[in-house]
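The other protein chains are all here in position, but one chain of the complex has been omitted.
Order of writing sets the labels: A and B. Residues in every chain begin at 1.
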Amino acid sequence: MTYNAVGKPIGRVEGPAKVTGAATYSADIQLPSMLWGKALRSPLPHARIVRIDTSAAERLPGVLAVLTAKDLPDLLIGRRVYDMPVLAKDHVRFIGEKVAMVAVEDPDLADEALAHIEVEYDELPAVSDAQEAMKPDAPVLHPQYRLYPHAPAQYFSDLPNVHSHVIWQLGDVEQGFAAAAQVFEHTFTTHYVHQGYIEPHASVVAIESDGRAHVWLSNKMPFRTRELLADAVQIPQEQILVHLIPIGGDFGGKGSLMDLPLCYHLARRTGRPVKMVMSYAEELMAGNPRHPTTVVLRTGVTREGIIVAREANVIFNSGAYAAFKPTPVVNITGASQAAGAYGIPNIRIDAYSVYTNCVPAGHMRAPGDPQVTFAVESAMDMMAEALGIDPLEFRRRNLLRDGDRLPSGHPVEHVKVQETLEAAVHSSRWGQSKPRPNVGRGLAVSHRHIGIGDANAQVTVEGDGTVTLLTAAPDTGTGSHTVLRQIVAETLSMPIEQVRVQVATTDAFEADSGAGGSRVTHVAGQATYQAAEELKTLIREVAAQLLGCQPNDVTLSGGRCAVAANGEPSLSLADVARAALAHERPLTVQKTYRVSEYPHVTGFTAQAVELEVDPETGQMTLLDVVTAHDVGTIINPLGHQGQIEGGLIQGIGFGMIEEMRAEEGRVSTLSLGDYKLPNIKDIPPLKTVLVQEELGPVPFQGKSIGESSITPITAAVANALYDAVGVRICDLPITAEKVYRALQAQQGVGEERPGEDRRGR
Amino acid sequence: MTHTIRMRVNGKDYTADVPSQRLLIDCLRYDLGLTGTKEGCSVGVCGACTVVMDGVLVSSCLTLAVLADGKEITTVEGLAQDGKLHPVQQAFIDYGGFQCGICTPGMVVAAKALLDQNQNPSDDDIKDWMMGNLCRCTGYYKIIESIRGAATRMQTERVS
Partner (left out) sequence: MNSFEFRQPDTVEEALTLLHDLGEDARVMAGGTALVIMMKQRLVMPDCLISLQKLRGLDRINARNGEIQLGALTTHRAVERSEVVRSRLPSLAETYAHVATIRIRNVATVGGALAHADPNQDPPVILLALDAQVGLRSTAGSRQVPIGEFFTDYYETVRQPDELVTEVVVPVLPPRSGSVYLKFLPRTADDYATVGVAATVTIDPATGTCRESRIAMGCVASTPMRAPEAEALVRGQRLTPELAREAGILAQRVTDPISDARGSADYKRAMAGVFVRRALEQAWQRALAAV
């Protein structure tokens, strides 16, 4: 189907603001008499706070406030379970935990002020490994965790430091294993990576004379922020106004309050607005990175190569606090990806989220998916080889079909995974002869749901005939405002230039899920679409009166209304708006869309990688990458493709480049000079293939795309590496050094190793 | 110790009194109110803070403001002329060269500097020049397309 606005590669509505530097992000907010806040952070992974002496800092000229836990309400905060103090009270549980904060007029003074705060610690035994933390003799980080507000009682565990244990089950795994001809076991480990948004967290709080707190924050859930801040600082929600501003990259990492409660308290204490901007070192030390995992898979396969049972143990290193996990189960639901894109009848998945004295982890693009999919898709190739089946054929035999159930119990419909996999294979060099030695090819498949939640939209025809969409969808950079604009323009059959997007504050609506979970185009899209549809009905009713016909006879086209039959006379939307106003029926509709059940349509991704290994160094060069996606109608192809490309490169970063190195809970990669993000010179040739069918719950029959391409690439690389040189890497990231070591071991070669260095790694 | 510095920024003369430790990025953003230039990594790696100073690209997060005295600076706010976007800026919109936009000021300043000195850059030329500007959203493909597109348009404009 062809559309007027939908399906067009329309440039971003916020484009001029972003390319001219006019777009205002939270760190750009400047208010009169504003102060700068900064936090003092714990240098130890686990300790009792014996004493804090802030007197020297308080005496420094230019320091307007110094606060510690004793100055704050005695409470805990979090995105779901409240287990984290605003400032550490009796204990510190990770290096980087906030212990005190200062407000200064001159930001250059902040470090000096912090240096004048004396803290005496009594160090305690610390545990940094999640599996160690689950052992009986491990130090217990949160003895009272069962009492924390919103702690998920249904998922408590008797294992030490496990604050959430979630089980997914289908069928009967033991029966499944009994029926299997062969049972495999594979273990994989993944590491810390950071969302790597170029904008560090920033918060600004200004308390007006009426006591209302105005908030600007790099955060993609403004309504949840209002809710959580109200609890955190003990004021009613009505006393908080969250301003929505563009966010410089989210990727899951900007959903918490972060420094906001600190800003608030400093603003209260000083009577002046306060801004806090995290340094990138603070982000790498104390942001909320992706969870490291250990994934143990047990798989039962029949002689015919059919997977009949899958058991998975997924251990997530939650870090010192669970406060950065937003879902009710306070776990990482990506663990449920442990059955992959396959129709396995007997499944049991155990996901453990474990406290350790490490940086608290949070959500990052497709939380849990890349980690677990790395395991699942690597295991597929490993089993295929053991079974003597081609890895593509092995997948074909087991892929999900219509009516199959996911581990959650949800059935899947309109499954196009076979087509998507074939599309990737067909566009790649799979099956062709290799051009040179040390070249290998690998495949991987994954799936991702379409997100749910609630959203609001208000559409209004203005007096001049233009239409305003009022939205509280935050701008995380995905282009959602432009997509929503296109939905309005399409529905009302009007030129896109006549549709204005107005970004709301939290005063405009009751609540909104915000961004994340691949939900925005679906949920905010539907709210917008339905509001526009209803507005169209209203417009036609009013126009009908003016045109002397039935509402059904009114057509909208090019921003004008006419009688369907003859097209003349026609009215402008301005005419209609004026008439409506005269009748005191303003042309405005507000809609809330709420969906709590995951749609049964899901989206599949298949990727094919060709790479070459330099056997002397282990360095890998990606020669060709194909990413295939099964999609519905695409509202904005430019934005859609941008999400695919950006996600793919983030996936390569996850699998091959990025590594937050931490020893005993101490992060040593504290700048982008050490934590390397993918660079423009390193991107591989990329081909995108879309398997398209107009189908899906998103307006105009579409799906979601934002958290898809990041997931399978790591396993595709791992499989291609194995195909190239017979090296299987089961622990991330896949680095040249690991490949080199494996090649050396393969050849049984002893290295020249005089005076072997045993430091580090 | 306070220093009075005079700079020409985007064609306009400014005077500011700054302590010796003031960084150029903070002077531009907070003393001059030009918040278009962004701070990302603070160590000169990400390029979000890129400005042109006396004709060359520099990291404003690593430049003392006192060193900008007497110099000519171009920030992202200085690229558009008379309300019309520079072809590089327009190309970034048309080709999808940005998403969240936080790296974009640095990107377009760097891209414009490239096209000022190389009117017909190859993809390798583009990558070599732009390797100091990190983007986390786009995966870079559309940034390359944007710069290529801008180069073509600028060539066409020159001819006509």
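Throughout what follows, a contact is a pair of C-beta atoms (placed from the backbone, for glycine too) under 8 Å apart; a residue touches a chain by one contact, two chains touch by 3 or more.
Keep in mind the model is a prediction, meaning the values are calculated, not measured.
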Completion exercise
The one residue from B:16, B:32, B:58 or B:137 touching the chain left out of view is B:58
Fill in the blank from the handout: Among B:9, B:32 or B:45, contact with the omitted chain is made only by B:45
Fill in the blank from the handout: Sole touch to the unshown chain from A:71, A:108 or A:541: residue A:108
Problem - Hidden partner chain, residues of chain B it touches - result: 1, 3, 19-21, 23, 42-45, 47, 50, 56-59, 62-64, 66-67, 110, 129, 131-132
Handout entry: Absent chain, residues of chain A that touch it
Key = 108, 111-112, 115, 616-619, 657, 659, 661, 668-669, 673-682, 735-737, 740-741, 751-757, 759-761
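Assume only the chains that are shown with their structure count from here on.
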Handout entry: Mean-CA-position distance for chain B and chain A (Å)
Key = 29
Handout entry: Interface residues, chain B side, partner chain A - complex
Key = 19, 21-22, 26, 29-30, 33-43, 45-46, 48, 75-77, 79-80, 85, 89-90, 92-96, 98-105, 108, 126-128, 130-131, 133-144
Exercise for the section: Please give the residue numbers of chain A that touch chain B in the complex, ascending. Expected result: 9, 11-12, 14-25, 27-28, 30, 107-108, 195-200, 246-251, 277, 279-281, 475-479, 638-639, 641-642, 645-650, 671-673, 677-681, 683, 686
